[in-house]
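With one protein chain removed, the remaining protein chains of the complex are shown where they sit.
Per-chain numbering from 1; labels A and B assigned in written order.
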Amino acid sequence: MKNIFVIAKNTFRETIRDRILYGIVGFSFLYVAFSILLAKVSLGEIVILKSFGLAGIYAFGIIITIFLGASIIYKELERRTLYFVFSKPVSRLQLILGKFFGLYAAIVLVTALMTAVYLAVIGWNGGGFDALGLLSVFFELLEMAVFTALLVFFSTIATPLTSTIAAVMLLFGGHSMSSVLRTASQIGGPFYRFIQAVYYIFPNLEKFDIRSLAVHHIAVSASVVALAALYAILYTAILLWLANFFLKRKEL
Amino acid sequence: MIEISHLKKFYSKRLIIDDLSFAVKTGSVFGFLGQNGAGKTTTIKMMTGIAAPDSGTITIGGKDSADIAMRETIGFMPEAPYFYDRLTGLEFLRFCGALFPRHKSDEAYAQILKDIGIYDARNRSINTYSKGMKQRLGFAQALVNDPDYIFLDEPLDGLDPLGRREIKKIILGLKTAGKTVFFNSHILYDTEEICDEIGLIHDGKLLYAGGVKEFCKGVPLEQRFVETVEEEARKPVSP
Partner (left out) sequence: MNISAALKRTGILLLLAGVIFLQVGYDRAKPQGQEAEAPQLSLPMVKAFDLGLDSAAAGFYWVNQVIFELPTLKYGFDKFTEDLAFVNALDPRFSFPYYWTVLLLPDTNYPDAANAAIAIGTRGVQQADPDWRVSFFLATTYYLDKNDWTNAAKYFNLAAQDPGAPFYIVRFSENFGIAPNVRERTKEVWQAIAQSSDDPVTKARAEAYVARLDMFDFLEQAVRVYKQQYGKFPAKIGDLVSGGILTALPQDPFGFQFQIYQDGTVGIVK
């Protein structure tokens, strides 16, 4: 157990020191400036400022997660830094969990920074304390957990490029599942049943998007929050178990 | 004591370790010698628990190599190591040490770095280290848990003559402290001086295991090695 924390701390430290990360975070601040400009054009409509702000935190969160996560295990396999770890009393599972938590901690930190800036901008522009916006960032962090686990899993079996492409496809797929299901229901038959299976098995990410509600001051119930959190935890566990499974079979 | 018994390993249906059996006495220095691609690294990976044999057993200090607790008593230095570049040398040692149930203080790590000769660079990031410094850091992390058994994969590779002398001195120092040292090498003239016993591997097969002097019979080790390998190559391939 302690090993998981040691590896997580090390992964976090390695990740945070990546200079390209600073570049991406820097771009996010540019985005803040752009949003404020756009809001001025729209006569300070706070809804637009909130929509763009939350969309920006999400987009940059995804980009950073993919950038950091796509190569996380692959890099270690390629560069044999894992030899240091596995010649010590560390199990494959401890490494997977440590890498995941370290990476996720870095993503949470960066997201928190962007959210702090967002809350300040909204407060400054007369929107008060955007509690619902904060809740939607919490949901986003649930989605990022699943997404991070997805990338950790992919990076045990594929190159960073393949991992990135697969992750992006699952991202878009995960957000259009309901409409695909609706369309398939009109076609019916075995195709519809197949789509139904996909709908339930593949990561269904729409539940983590409460932004369209939050910017219009519509709250979500506690049961929705609990269900989303449970789904995220469960799905993350599945993905990390898969990652462990494939790493154990890998010839180092 | 390290005991290897009938070790076999396949890679994509090809037999790359063929029925290896030998032993390493406690408190001795054992040199595992062979050509590039002969199977030295594969063997050392199986001994340190990074890879698993397809059949056969490895026992280190009485514990089977599949037992995760066995690794608390060993240290391993990989060949031409890559590191987590953005960490400093000291941070890296702390990280390695923290993976053991009982780990040491910063002073102990600093002492290891002093003995290895990279103490001055301990707070610089590893991506500023030269190849020789990285080699030494790789050796240093193998000692963080004060192991009884130390495994080194090509420890002298890439070092200049002074560096090689220092590392050989450290290896002999470890032996004096009662440790068992097992190392791979394809550079032979250095190993004569420090090894008590050697093992010769070629194409996954063990050609010789035992004392150095008995093997050399007055002839330089390198010459005897080439003779033995060529003799093996001339044997007809078994059906």
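Following the convention adopted for this analysis, a residue touches a chain if its C-beta (ideal position, glycine included) is under 8 Å from a C-beta of that chain, and two chains touch if they have at least 3 such contacts.
All values reported here derive from a predicted model rather than from experimental measurement.
Enquirer: Kindly name the visible chains that come into contact with the excluded chain.
Expert: Looking at the complete complex, the unshown chain comes into contact with A.
Enquirer: If the hidden chain were put back, which of A:4, A:32 or A:54 would touch it?
Expert: The single option touching the absent chain is A:54.
Enquirer: So that we can see where the missing chain sits, which residues of subunit A does it touch?
Expert: So the residues of subunit A touching the unseen chain are 38, 41-45, 47-48, 51-52, 54-55, 58-59, 171-172, 175-176, 179, 205-206, 209, 211-212, 215-218.
As a convention for this text, only the chains that are shown with their structure count from here on.
Enquirer: Can you check the complex and tell me which residues of subunit B touch subunit A?
Expert: My answer: residues 11, 45, 48-51, 68-69, 71-72, 74-76, 78, 81-84, 86-87, 91, 95-96, 98-101, 141, 145, 151.
Enquirer: Please give the residue numbers of subunit A that touch subunit B in the complex, ascending.
Expert: 2-3, 6-7, 10, 13-14, 17-18, 79-91, 251-252
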